[in-house]
Each structure stands twice: as C-alpha cells, then as structure tokens.
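Entry: chain A
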Amino acid sequence: GEESSGGEGGKEGGKPITLYSPETPELSKELAAKYEELYGTKVNVNYAGTNVLVNKMMAEKGNPQADVWYGGGGILPFEAAVDKDIITSYIPESAKDWEVVENGIKVKHQDGYYVGAEMFVLGFAYNTELVSEEEAPKTWEDLLDPKWKGKIQFPNPAASGTATLMVLSYMMQHGEEVGWEYFQKLKDQANSIPDSGSGPTKGAAMGEAHIAVGFDFMAYEHQANGETVDFIVPEKTPILVNPVTLVKDGPNPEGGKKFMDFMLGKDAQQILADWYHIPINPEVESKTPLSLDKIKEHAVDLDIDWVNENYDRIRDEWKTKIQ
Partner candidate 1 sequence: MKWLKRNFTGIGIVKLVIYAFFILFLIIPLLSVFLVSFTNEPINLFGSLISMETLQHTVSQFTHATVDNFKSVFSNGTYFSALLNSLRLSFLVSIIVLIVCVPIAYGIARTKMPFKKTISALCTIPLIVPTFISAYAFIIMFGRAGWVTYLYNSLGGEGFLIDPYSFTGIVLVQVFFFFPYALWPMVATFKVSDVSLEEASRNMGSKSWLTFVTVTFPLAIPGMLSTALVIFAVSFSDFGTPIILAPTDLNLLVVEAYREIAGFFNWGGAAILTVIMIAVAGFVFWLQNHFFKGKDYGALSGKPKQVKMNDNKLLSGSLSVFAGFVVLVPLLAMLTVFMQSIATTWGVDPLPAGYTLNHYKDIFTNSLGNIQNSIILALGALVLSIIIATFVSYFVVRQNSTGLDFMTTVPLIVPGIAFGIALIQTFNTAPLQLTGTAAILIIAYSIRRLPYMVRSTVGTMKSIKGDIEEAAVNLGASTLTAAVTVIGPLMLPGIAAGSILVFITVIKETSITILMAPAEWAPMSLAIFQNILRAEYYSAAAMSIVLVVLVLVLQAIANRFSRKEL
Partner candidate 2 sequence: MGSVVVEKLTKDFSGVTVLQNINLDIKEGEFFALLGPSGCGKTTTMRCIAGFEKPTSGVIRIGEKVINGLTPNQRNCGMVFQSYALFPHMNVFDNVAYSLNVKRLKGSNVLKKMATYTRMLNSRLVKYPKDIEKKVRDILEYVELTEHAKKLTSALSGGQQQRVALARALVMEPEVLLMDEPLSNLDQKLRHTMRNTIRKIQQDLKITTIFVTHDQEEAMSMADRVAVMNEGEILQIGTPTDLYSNPRTPFIADFVGTSNIIPGEMLDPEDGLSVIQIGNQVVKSVSTADKKAVQVIIRPENINVLKEESKEYDNSFEGEILFATYLGSIVRYDIKVGDYTLTADTTYESGKNILKAGTSVKLGVSPERVLLI
C-alpha cells in the first residue's frame, strides 16, 4: 500500500483525489478541472456505469481505490451501498442543517452516508415531430391511452434502477394489486423495454418511440444536441436527489471530504446546471425549464425504507408476473 506516504491534502498540490462518477464523462471532467483550478489538487476521474462502479468498489473492498463517488441516477444505488459497506458518512457544512426529507424528497441519508447534489425528475420524453405538447401524456395513467399503443418505451424494471423506482412509487401510491394491473397494461402499450435507463429517451429521439419514460436531463441533453425531444413532468411523479458520498477507507479521505464540500458549492452547482441538471443549491439557476420550485409540487411522497425493503421482491415478481 501507499497510504503511509503523501501529505494531509488541502494545501497547494497535495495528494490527488480519485472520483468515481457514472455521470457524463465531460461533466465529471469539468468538475475535476474546476476543483484543480480552485485548490490545485489533481482529481482523477474514473467513469463507468453506476453498476460497474459499484461492483468495482465491492471488489476493491480489501484495498479501496476511490475517495469520492458522485452520481448514480438517484439515491437507490447509494442506499444499497450502505448495506454493502462500501461508503462511509460525511455531510458537508452547507448541508448540515438540511432535513432528511424536504418536500417529500429525501435529500440526504439519515446517518449521513450520502448527500444530494442535484434533482432528477422521472417523467416523459416525447418526440416533438411525432407528438405535440398538447397531445403528450400528462399523468402516468395517460400512458394507457390506446393512441399510444406500440409507441411507448420504458426501461426494464428487471434491469434498471430508474424503472424499479417507477414501479415502486406507483405501488406505494395505489397498492400492489392495482399496480400490477397497471404495469401489465403499460407493458402491452410498449414497443420495447430496453435494459438501460437512458435507452427509451434515446429511442424517442430517434423516432423509434413517441413517448419514453426517463429522467429530465436525458431529454434536455438530447434537446441541446439538436434532437427533436422535449420533456413532460407528470402530475405526480417520483423526484430524487442524485447524491455524492465518501468511499469507505479510501486512500485520501480528507481530499474526498473537501471535494464533497466543493460539490455543494456554487462553482460545482453552476457546472451541473450548465449540463441541464437541476441544481440542489437554490442560488444557482437551472438551464432547463425546470427548477426545484417548479417541480416540488409534483413530487410523490417516497418512503425510502419501504423501497429498500421491497426492492428485490418487486423486481423478482416483475419477472414472473408481467408477461
């Protein structure tokens, strides 16, 4: 090991920080560059899918390589990571006084294992060449309208955390029996149920689907690239924070903490906003039509404990119940 050598960090230069991030590589790179510019410490970014990164951290448990982990399409992987014993608690100063749940949205872990850096809204992306804004569905029930038959894509709950979230939140609100009925119908509406969370939105952009279930930023990023997609926030829908956290026994914990502080600061939040994410810091303005204020009344109350308890069961039942 190389733990013995190296400084305390924080000063000019200092021991480099390793960031694991599944978010857009360019975005993560920008964050790292900004940090280096401000504090002079090098930040090594490792990107891969959330799943890969979590698996990697699990495999590295004997000798962890990462200090900070940012992002994962919402809090679910982080909740799981607490059980896997690969992350540890740290809450930056600026988030010390946050409630655990604000406006029905869990913004940090009760024991401080993670803290939200931005907001994700689960909603509908639609291809603007195929669907007008008026026609577009406004509620989850609208998706069952026969006119969308064969024109919808949503991610596969047997594979994607985003999709499991959709299923769980619906069940929490309407009960399981109604829920299974709903999803059986929804499944019959779909023309494809890809494994990846971003797949459906991509499908809508390509014209393969009229309507796709996905997070807000996916649609807005495509839109910024010039694709003909837009996003609808359903009437009641799950809204989640995308957290940042400290890796357990990382090589440079001090650096990691400082980086987390930085993530909630204005500089980092501005970068997130520039990438069409909804910043958690209200002082920073979003680039998308959405902002914390505008979306909070859409949020359904999510009982994260219930989610954690029932996650595996619902997923397994999905595989058997939905044909």
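Selection criteria: all candidates are chains of the complex that A comes from, given by their letters.
Here, a contact is a pair of C-beta atoms (placed from the backbone, for glycine too) under 8 Å apart; a residue touches a chain by one contact, two chains touch by 3 or more; residues count from 1.
No experiment lies behind these values; they were computed from the predicted model shown.
Evaluated over the candidates 1 or 2, chain A touches in this complex the candidate numbered 1. By the touch criterion stated above, chain A contacts candidate 1 in their complex at residues 1, 22, 24-27, 44-49, 51-52, 54-56, 58-63, 65, 80, 84, 127, 129-130, 156, 158-161, 187, 190-196, 198-199, 201-202, 205-208, 218, 221-222, 225-228, 312, 315-316, 319-320, 322-323.
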